[in-house]
Each structure stands twice: as C-alpha cells, then as structure tokens.
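Only one protein chain is missing from this complex, and each of the others stays in its spot.
Note that the chains take the letters A, B and C in the order they are written out, and that residue 1 is the start of every chain.
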Amino acid sequence: MILVSEKTKVLVQGITGRQGKFHTRLMLDYGTKIVAGVTPGKGGEMVHGVPVYDSVEEALSEHEVDASVIFVPAPFAKDAVVEAIDNSIDFLVVITEHIPIHDVAQMKRIAEIEGSRFIGPNTPGIISPGRAKLGIMPHRIFKQGEVGVVSRSGTLTYEVVDSMTKHGIGQTTVLGIGGDPIVGTNFIDVLEMFEEDRETRAVVLIGEIGGKAEEEASSFIKDEMSKPVVAYIAGRTAPPGKRMGHAGAIISGGIGTAESKIKALKKAGVSVAEFPWEVGRILSEII
Amino acid sequence: MILVSEKTKVLVQGITGRQGKFHTRLMLDYGTKIVAGVTPGKGGEMVHGVPVYDSVEEALSEHEVDASVIFVPAPFAKDAVVEAIDNSIDFLVVITEHIPIHDVAQMKRIAEIEGSRFIGPNTPGIISPGRAKLGIMPHRIFKQGEVGVVSRSGTLTYEVVDSMTKHGIGQTTVLGIGGDPIVGTNFIDVLEMFEEDRETRAVVLIGEIGGKAEEEASSFIKDEMSKPVVAYIAGRTAPPGKRMGHAGAIISGGIGTAESKIKALKKAGVSVAEFPWEVGRILSEII
Amino acid sequence: MKLHEYQAKEIFAREGIPVPMGRIARNPREAFEISREIGSEVVLKAQVLVGGRGKAGGILFSSLEEVEEKSRKIFSTEIKGERPELILVEERLNSVKEFYLGITFDRSRGRPVVMTSSEGGVEIEEVARRSPEKITWVEVDPLKGIYPYMIRKLSRPFPKEVRKEAHEIIAKLYEIFVKYDAELAEINPLIYDGKKLVAADAVLNINDDSLFRQNFKREEEGIEGIASREGFSYVTLDGEIAIIGNGAGLTMATLDAVEMEGGKAANFLDIGGGVPPEGMKKALEIVYMNEKAKLVLVNVFGGINRCDEIAQGIRMFFEERGGKLDKPLVVRLTGTNEEEGRRILEEIGIEVYKDLREAVKSAVRRVKNDTSL
Partner (left out) sequence: MKLHEYQAKEIFAREGIPVPMGRIARNPREAFEISREIGSEVVLKAQVLVGGRGKAGGILFSSLEEVEEKSRKIFSTEIKGERPELILVEERLNSVKEFYLGITFDRSRGRPVVMTSSEGGVEIEEVARRSPEKITWVEVDPLKGIYPYMIRKLSRPFPKEVRKEAHEIIAKLYEIFVKYDAELAEINPLIYDGKKLVAADAVLNINDDSLFRQNFKREEEGIEGIASREGFSYVTLDGEIAIIGNGAGLTMATLDAVEMEGGKAANFLDIGGGVPPEGMKKALEIVYMNEKAKLVLVNVFGGINRCDEIAQGIRMFFEERGGKLDKPLVVRLTGTNEEEGRRILEEIGIEVYKDLREAVKSAVRRVKNDTSL
C-alpha cells in the first residue's frame, strides 16, 4: 500500500460543488477519513457532516491534514493547488480536468520546489482498497490484495481492475497519474513506490499512445525493478492524434506509438496484455 | 576562514568591462585563482591571460569553477546571476550596484530554490587575507589573522579593517553582505559560518541604520554565538532617511534606528565601538 | 486548437515578429487585387489546418499574370480532405538561408522547450534525427521564464548580422507562447533574406483547455465541429462500427478490441466524464450521422459518469427516433448505478452487456453475419 491508508486525514477542496459533494459522500461511505472541506465563501457550512472552511489556512488551524482532494473547477484549480502546497500539504489528488497546460506546468514546478506531490490533474484518484479512497472511482470493483496498479487512464483502469478482481486478484493501491500531457507524478515515481512497498507483489501499468512516459517507465522497470510487471497499452489501432508540429516530433524523437511502447515494455521483461480483460488472467499465472 | 581560500577557482562575469578588467588584474595579483571570464560576444579574447567565453556554460565546459564574481552592469546583472546559478555555481559575489530591487528579490528567491548562495549586490566582495580576494577591496589594508569581519558597508569596512591591521589584528575572512535593502546573504548566515570556523576567534560586525538586519543579528549572537563580537554602527547622527511609508513602518515595527541597533547589540553582549577607528583597540583588549 | 497560418501571422505581427507583406483572399479576384498591391512575385498559400499542404499543391509561386488561374487551382484542390476556403497571398521572399524556431512542452519534464536550428525547412525532423547537434535547445523553468542568456544560446545558429533580430524574435515568440496559452509556437522556415529575418510560415496551437481565457472562436465544421462544441473528442474513421466510449483510454481500448476481433471502427468518440443524459443523446445523434457506420457500440464504465444518466440519454434518443433505430445499438454498461441503468434500457428493449469482451464480439459478429445491415 502506498501514499494513502485508513489513517490518512483528508481535506476536500471544492467540497460544496456538485462533484465535490457527491464524491465526498462516496469517499466517506468507503471509510476515508475526511476531516474538513474548503470552499471560499462557504465557510461555516457542513457537507455530509464535514465542516467547510473559507481557506486551507483556516481548515488547518482546526484540523490535522495529510492529503487534499481537489474538485475545484479548472479556471481556479491552480489557485487551489498552490494554496494547499503553500500551506504545506504534502500530497494532493487533483481530480479536476481541463486545467490549462501552462497552469499545470507551473503547479508542477511549484510542487517540486516546495516538496509536495500531486497526482493528476484529470485523475480518477487513488484507492487503497478496503482502506481509503481519495477520488472518484466506482469502489465496488476493487478488492484488497497484493497488486499495485498505476494508470494514465481513468475508465480503462476500471476495466482492468474489474478483470483482476474477477480473477480473485486484489490490489494494494490503484493510482491514476492523470490523462493530461503534463502530470504531477509520473509512472516512474509510482513504480518506485510499489517496488519499495512490502505488501505489493506485482504491478500493473496501464498506458496509452502519446508522449514517452511508458518508454521511460520501461527503462526504469528494466534497471530498477525486481517485481513482475504486467502492462496494457491502449491505442494500437487509434488514428494518429493531434501532431504537435515539428517541435513535438523533435522532442519525442519518433516514439509515442503503441508499438514503440509495447516493444520497450517487452524488452524490459513486462508481460503485455492484448486486451484489458486479459490482465487478470495473466496476473493469476504470475503470482 | 570561510567561503573562499587559495584553492577557490573563480570565474569573472563581465570580465571585459572597465571595472571587471581592472579588478581581475588586482585579484590575480593577490593570488586569486581566476580560471575564466565571461562576456557575451567577447568569447575567444583574453584578459590578463584569462580566457574569455561567451557564456557560463561554455566556460564550465573547459574549466572547473567554485565561485563567480559578477561585474555585469545593473540592467543585465539578474541575467548573469541566474545564468551562474542555473549552471550550478554555488557561490557568487555580486559587485554590481544599483540593481533594481525587484530583480534582487527574484535573484534571492532563485538562489534559495537552486541552493546557491550569493553575497551582495553592491558588495565590495570577500577576502581571506593572504589567500584570495573575490572583490574590489584595496587589499593592502588587510592582514591574515584570527578575526572575521562582516559588514553592510564597503568603504566603512576598510576604515575598520585598517584600524584592526594597525593594531596588529589580522582577519580570517572579511565579507561585505552588500549595502542594498535586499541582499542574498545576511548577517546571520555569515555569523553562523564564523562561529563554526575554527580559525576565527572573534567577529566584527559593521552595520548602519535602516532595516532590521542588526537587530536580527543580535538575537542570533545572544542565542547561538560563543565567540566575542565587536560592532560598529554608522548613522547615529544621520538625518532620517527615506521613510518607507506606513507599510515600511509597520513591517519594521519602529526599529531601524542606530539607537535600537546599538541597544540590541549591547543586550546581546556585543562591545559597540563609538568610532570606527576604535575597533582595533577594543579587539586587542579582547583577544 | 490550431490556428490558420494567417491568424498566427496576424498575432506575430501584432506582437512584433516580422512577417511577409500579404493578406487573405477569399476568391481568385481578391488574390489578384492583393498581388497587384504587393507588386512583385507572390506566393499563394492554401489556409488549411492539415500538414503537408506544399506537397499536395497547396502552395504555389506566381507572377501577377498567373495569380487568378493558380489561385483558382488551389481553391479547387482538396488537401487531405480539406478544401481551402482562404488563400494567403504574400510577397515572395528572397531566401538566402532558412532557419527553424519552435517552442512546445516537454511532457515528461513539464517544461517549455525552445529550439532553433540553422537547418530550417520541411526536413527539420530528419535533421533532428540524423544530426541532433544541429538543433540548439533550451528548457525553460515555467516559473522563472526565459532569460537573455538562454536566448543568446538559441541565437547562435543565426548569422552575426541578424543575431540581435533573432534574439528579439525568440523572446517575442516565447512571450506569445505564454500570453496565448499555446501548446506549440513554431516558425519554419524563419527566412534570412540577406538583410533581415522574416517568419515565412507560422504555426500556433492554442491549448484547448485555455480557451475560456483566450479570445479565439472555434471554426471546426461538420461532425467534428458539433462534437467539439459538446466537449467530446471525435475522429471519423473508415470502418463500420461506430464507437462511443467514456475516457480516451477506454475508448481506444474499445477500438483496439473491435479490430482485434476482426471489425473496423467507424469513428472514435469519447464523451469524457460527468455527462448528463442530454449529452449522451447528443453523442448518439453524432455517430448516427455517419453514413458509413452500420452498427453503434456504446461502452461506458461508470465512475464519474453514472450509468442511470447514460441510460436515460439512450432512452431519450430512442424515443426521439420513435423507438426505431436504423442501425442496431450494442450497449455495454457497468459501474456506478449500474442496476438502475440496466433497468432503464431493458424497459425499452435494449440488451445491456456487462462484459466488454462479449459486447465487442457481439457487435463484430452482427456486422459480419448480417448482410442486411
């Protein structure tokens, strides 16, 4: 189990919005320790029994907080993230999608500087099944167990986890790094944590075309990981996506296709599934 | 001896300018190990036998460098400082005066983030007598010895050091933190280094009115220093300087006068000289 | 959002980057008028958003005499499926040397990267692959911004006589990159005509997620335009099975599975998250427009989307069409509020698969077997 447990004390930023309220309910039901919420201008209200504050500073003056889940709408998300970081919250889950890319780049740099970590944006969150959920995943498909899952994709993760659970294979922690071009935490960071986590016996990596995150992860797996890794990569038949001009091509150096990713992963000794629903079966053969 | 020694390998940025050239000569004469210089557009030239490069990156590809002395004119000084920091030079001496205050604030923050230290701006530099000089001080007044000197003022430092040397009291290192409202390294940082330096037996602090650096130093001396400190504060009879509005008064909380500084220092057990030329005598009684 | 070359050049000119003299023509007559004003050889450039327009005949040099004829030709040329509505008519530059200048994000590092090269032109990617030392590049800290020392490094590939101009153009392009929330800003080639530097081409892609604070109107037309206004991600393909999924990864995986099972996708449509019933109905309307499609496969794994709301959308669409669909609908629905969703669809006689594999197999089988489709 990595990053979150039943002891993690959670703040929800944007708790009074439609999504914030709905998922606060579901997280509480799952057993997540949500201690406070923040929505500017709504200080003093209660959401499902959770006290709401105007600012992170005020929430922290009343509660101890280990992590924050952010549902704040995209135009204001950078502010919320920086507010949390400036108030020394170490771990953030940025659910919000469609945050401007320049904002994300700044958020990432600020987190680096101040020593905080965020996952996302555009992540379904993180769940340590049976212990705590910081996010929006449909929790019934998860099952506590011994496999760590890290993914760039939300719903595809559910598909894969569903196949694992159906094969009786539970998860230590399932984490979505987020589907945006720039994310706060990348595959390698998470693989490193799973490698070190004593409960985790194998890891599932769910990738997709675009960028070079999977290729970079492959090198890490090859050089640094002892635990078995199973992967699934979406987009083998997808139309070529938006081409980022010459500049993008120069940076990526021609990698980023599903073939390139699958090749790199296989070279690193990873079992690559052809269909998402195969992951459960493959794992059951390995562990 | 702190920060610089006869082994320190030095880069000079702005080496082809009038001041840069003149003081490179004097520093070399003193024995300072100047290994390279930088002036954009002058790469390939030589100044007093020192090779000049177009950029810090190019200089570093040919030479090992421990510190940089910056003579670059004020409008371009921030660029030069950030260039040095981004190229991982750990210690910078910013001689340039009249750098815009917003630039200095940014320089300071960038140095903090990247883990570099600069002294100045508007500093006469730093000298470890008999070993190395990174700056513009008239070196004949210095003498190797056992007293560390830290000062906000340039020429006043010379006056005080002159009196020390005349009394036969030498210096481990003499460092000007710079006369600007915002400086990269403050009194406390330097006092801490002197306290830890085995060669240094006593410390001289030279301050002046304005700001609260001396008051803050006093608390540090009181709580953390075991070595004797002698101080001189200029400006007891000076006209009230530019008043920084209500905002400045609120921040400073009414401190910043010579009386306030002298009082704080005395309370911390510091011997405060009435005239700069007394410092030598007072020290000779202490050590 | 990709801007047209002429739009990007308008911005460049406004921000102080030199561009060729020229204007937009909507027809051959206008092209002739503009050429006469320019008074020299011109270049006619089709304004389309796809790459490779040069090879496709979208860029022609012309004397004044031939302008009408040549622009007529361009207007009637289809370039990778796009027919140009506008031609940019510009003075023909005297190119002594062509440079490259581009800015985009390095995704892994999360930072802007600025690149220059003395080997500009269409072969730049080839240059980057074969002789990476010919690309000068600099990574920028998004908090600190670009510094003159970085720009000096980037200016080094340019001839000494115009290095100052190059410095200014790089600084300004970076400013534009930030100010306009760009994902990509590119000048290729940046032409040296012996005296000065001119941006002969201009690429500026605005980050879609930043459009709420940028002043650009989407121009996309057809199905893509409708989809994008709904916030969907949509691409037309040439197979027979129309696909609607939620989440890019899952939708791609659905396409992959369909093809692995022997089918072919007619489109990619990702509805994204938190879609209300009306949105789901709209998504169906969009894929039903595609005449090539013979069957529609919906694959939703409810998370932030709720299965009951998705089912309501399907029912609304079903009822709008009077309960008769001209293409069969295969639905896979699971996740949040699954039971309620299933109930809604079963009420109107639509079978719901719980398992993706079965849904895919069924869809492919039906398209293959039923020749009446």
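Heads up, the rule we're going with is that contacts are C-beta pairs under 8 Å (C-beta built on N, C-alpha and C of every residue); 3 or more make two chains touch, one makes a residue touch a chain.
Not measured: the values here are computed from a predicted model.
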#### Entry: Chains in view touching the one left out
A, B, C
### Query
For the chain left off this view, which of A:Glu6, A:Asp29 or A:Glu57 is in contact with it?
A:Glu57
## Note on the structure
Filtering B:Leu3, B:Ile126 or B:Ile141 for touch with the omitted chain leaves B:Ile141
### Query
For the full complex, which residue in B:Ile99, B:Ile119, B:Met164 or B:Ala268 touches the chain that was left out?
B:Ile99
### Task
Name, in rising order, the residues on chain B that touch the hidden chain in the full complex.
19, 23, 74-75, 97-102, 104-106, 108-110, 113, 124, 136-138, 141, 151-159, 162, 179, 181-183, 186, 206, 208-209, 211-213, 216, 232, 234-239, 242-251, 253-254, 274-277
## Note on the structure
Touch rule applied to chain C and the missing chain gives residues 143-144
### Interface residues of chain A (partner: the chain not displayed)
40, 54-57, 76, 79-80, 82-83, 86, 106, 110
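By our rule, only the chains that are shown with their structure count from here on.
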### Message
Taking touch as defined above, what minimum step count separates chain A and chain B?
### Response
2
### Message
Taking each chain's centre as the mean of its C-alpha atoms, which one lies nearest the mean of all protein C-alpha atoms here?
### Response
A
#### Entry: Centroid-based (C-alpha) most distant chain relative to chain C
B
### Query
Using the average of all C-alpha atoms in each chain as its centre, how far is it in Å between chain A and chain B?
48
### Task
Let me have the rounded angstrom distance from the C-alpha centre of chain A over to the C-alpha centre of chain C, please.
27
### Message
Using the touch definition from the top, which residues of chain B touch two or more other chains?
### Response
none
